[in-house]
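Sharing a structure with you now.
For this depiction, one protein chain was excluded, whereas all remaining protein chains were kept in their positions.
Up next is subunit A:
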Amino acid sequence: MTITQWLFAFSILLLVLLSLFLIAAFMVYAERRVLALLQDRLGPNRAGPFGLLQPVADLLKLITKEHFTPPFADRSIYTIAPIIVPFTALLSFAVVPVDDGWWLADINIALLFVLALSSLRVYGIMLGGWASNSKYPLFGGLRSAAQMISYELPMGLALMGVVMLSGSFSLVDIVAAQSLPFIFLQPIGFFIFLVCGIAETNRLPFDLPEAENELAAGYNTEYGGIQFALFFLGEYIGVLLIAALATVLFLGGWHGPWLPGVCWFAIKMLILILLFFWLRTSMPRLRYDQLMSFGWKLLLPAALINLMITAVIGLFWIKG
């Protein structure tokens, strides 16, 4: 590649990165406003018009805070852990197609790539809790490890239905295969994916690794300033990623009448993100044993049965 091509590639990467940061930052603001709306409050409305500069204020506050490593923490892992979380979430966006031709990479195993990165995300949270070397983060880290491993299984199985229908692991091909969005063909798969997605991103009602009421702040209790901001960013980019994946895999991606593809993609994602906010404010946190039994006794069998039915119907459909 020539220098110009390299520069072009880097500028595109930078653009994607910055827009993701920006979207994640404003998602925090949007979430606070939506939660406030649903809880009869006002939410942040002081910084700038309608409080729109609140993310800027939050960021400034977080980066100007003291950079503090607790003396009892495992220094190297403690430093690396908060970087892993947003890193894996951001990297997954490389394979997400936003519109026809709008993607950074079209890998033929894109779905596996995304699932692998979401498994790596656990390390960030678990090691963060472990390296903090204090009791609440440790509990948060352990819970996150158990929770994420339990929910990754049904998530992967639910996605296999989509792979069977489209016959490809590439997200671009999966979108292209959806003349009819897969949510109509795989409603159970969509439900399982959504639930597991919420659990993977540690959002309520599955926010056991954080669980303010029981564990102070869970895995990030000992973190502050920019490192806490990284965890936070990772969580929100993770939510964005789950919404984007659900859009791509089940809601038909950029397909839709009248409007350009990007708009359809954005609208579908927005609806899903609003759903996440709505769920967060309506539900109490699950108890730990409920979380485990829900994952292993309900979601996993449901995902398996869904997979089998899809396989059988697909088999006869293709043959007949």
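Simple rule for what comes next: a residue touches a chain if its C-beta (ideal position, glycine included) is under 8 Å from a C-beta of that chain, and two chains touch if they have at least 3 such contacts; residues count from 1.
One rule holds in what follows: contacts and distances are computed from a predicted model.
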Q: Between "Cytochrome C", "NADH-quinone oxidoreductase subunit I", "PTS glucitol/sorbitol transporter subunit IIC" or "Peptide/nickel transport system permease protein", choose the name on the UniProt record of the chain that's been left out.
A: "NADH-quinone oxidoreductase subunit I"
Q.
Just to verify: which one of A:Ser119, A:Ser134 or A:Thr281 makes contact with the chain not shown?
A. A:Thr281
Q) Which residue from A:Asn45, A:Ser119 or A:Ser168 sits in contact with the chain not drawn here? A) A:Asn45
(Q) Using the document's contact rule, name the residues of subunit A that touch the chain not shown here. (A) 36-42, 45, 278-279, 281-283, 290
